[in-house]
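To keep things clear, I will list the structure first and then write my remarks on it.
Missing here is one protein chain; the remaining ones are kept as they sit in the complex.
Our next item is chain A:
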Amino acid sequence: MAEDDERVEELGALEAIFPELKTDHDHFSATLELAVSPSEPLLVRFVPQTSRSSSNVTYAKACMNGSAYVERDVALSHLPPLSLTVTLPDGYPADASPKVHLTTDQAWLPSGKLRELESDAKRLWEEYGGCQILYTYVDHLQQAAERGFDLDQSADGCLILTATAEKELVAFDATTKLAIFNAGTYDCGICLEPKKGLSCYKMPRCGHVFCLQCLQDFYNNAITEGDVGGIRCLDPACGKEAGNADGRKRKRKTERTLHPRELLAMGIEEAKVRRYVEMKRKKKLETDKSTVWCPRTWCQGPAKSAKYPPIQSDLAAYVADEASSDESDAETAPNAQQTNSPAKDTPIALADRLAVCEKCTLAFCRVCYMGWHGEFARCFPRDPNELSVEEKASYDYIRMNTSPCPTCSSPTQKTMGCNHMKCFQCNTHFCYLCGAWLDGGNPYIHFNKQGSQCFQRLWELEEGDQGQDPGDQRGFAGARGWEQLALEVAREADEREAEAAAEAVAHEAQEEVDARAIEHVIALQEPIVLAMAQIHLNEQQAHEEQPRAAQQRRRRNPFPARPPAAGVAQAVRRHERPNGAGNGARVRRRPAVQDEDERQQAELQRFLEMAQRDEEDGWDSDELDGDDGRFVIR
């Protein structure tokens, strides 16, 4: 062929413009790859493969298969290049049009479109009246690519592809973007240094760029400190507008935290990322009221739930939050009402009662918190916060038989001695009866001040705070009065809730009370209530005793061994016993009130002296009881 063949000349010119052009001069053909990067990202809809005919069916199928894989719209900025092969036949350009063949990698461009673009070559050649057309044609293709081949002008408004193509196309888009990004230079807002794109990271959601080093330092630090909320884009303005505009700041805030995939992409160690994911999940579980917790006290793990799937080994695929949180925006609103209230209002369906602890795999019933009893067993709701029988018993015991330290609230039980307590935890001096702080230097003033509610009550409960009659409110008059009240209120509420159960309890309680009452009757030969009433009288009306009460008081206790239930009474009695009571003169007598007071004072005086020498423990009032065990109740 002649050297001045126009075809050689044109190919040469094209080669100069597109250095990547591969030419085959012998056959007058050339191949050129044209990048497809539409100015507006191209919307591509990926549909499951069989869905062409009736998409509804596949939706159903997809759901039944348990796969959440439905149609997905993805905007792609970069698509695999369009490769053009052109062959210039003999007679080109004057008599023959160029032969063009267009293909795309992954065959993403519909063949109809390709043929249309191929035919454009001939059309252009004709329009230009049979002259050299290659450059014009390439330019035409590039412009078409820029417009996304007008695919968004189609009836669907987007390009429709089968789902199988999604992975590769999305990957291509990402790698192209990355390559472009890597080639750039960015100012990191944290270290304030200009960095190459290669050592920077761009937040996929908001596009803010920071250098990898700073991001790693910051997020590693935040994860170590447990600051889950800090794992978000670091740009000061990022996410603020959206949050305020919506008035749903909190929601936005949680949403802004990064996906573990992003942390991994920044080069943060997997162990760290896993810790982040775990902390995040734990936080969510803990704030979700519908979370059911394992009833085993040593476990207390959350029950498995579809809402919070366990963390997969592949963190990049973790979908528990970010991916779903877009939906959950719409989804949680109705859900929230459902999940927050049903525990109380609507009974949980029988089949839904089974809960399995994800930590210890205990299968239990989420209604009664017992081991799983099968779907058909009847069971009654139990509050997960409710204590087990043992816990309740010990809790009740603590409430009934201890007094809290007013400073550190350590439960304190008096096993013996006076009501001046010193906390073993914090060394606070306090009154066992009313919880008042006492002066360590002279704690007994509290019990000697007339008018004080604990006046003359230093030795109440001397034998220890245990085994008293529950009906006796005196021991609890002070610090624990409100607790008793609260207990009472709680008990009443319980009774109203489960009447049947309460009846049984009441019945038992009644029996117990009866049994105790009998005991007391045996023990004291008078109802304890009466005895208590007397002591009250005794205290309040020490100076104006009524003859009748006085008479009753002169009873004898026939039992030398004091029944524990009478601890209070005895403590009071003993402490009010005249000083000389121990010297054998075991005569029933009724001292004059004046005398009595003096004796009391003397006795107290003696005690206080001992107390100041710190020997009050040696003051054994038992000795005053005498050997015959008979003693007088004033």
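One rule holds for everything that comes next: a residue touches a chain if its C-beta (ideal position, glycine included) is under 8 Å from a C-beta of that chain, and two chains touch if they have at least 3 such contacts; residues count from 1.
FYI, contacts and distances are computed from a predicted model.
Missing chain, UniProt protein name: "E2 ubiquitin-conjugating enzyme", from among "Protein NDUFAF4 homolog", "COP9 signalosome complex subunit 3", "E2 ubiquitin-conjugating enzyme" or "Ribonuclease H2 subunit B".
The hidden chain makes contact, of the residues A:P19, A:G112, A:G129 or A:P236, with A:P236.
When the whole complex is considered, the residue among A:S119, A:T175 or A:N221 that touches the unshown chain is A:N221. Of the options A:A171, A:C191, A:C426 or A:A602, the residue whose C-beta touches the omitted chain is A:C191. Taking the whole complex into account, chain A touches the unshown chain at residues 189-193, 210, 213-214, 217-218, 221, 229-230, 234-236.
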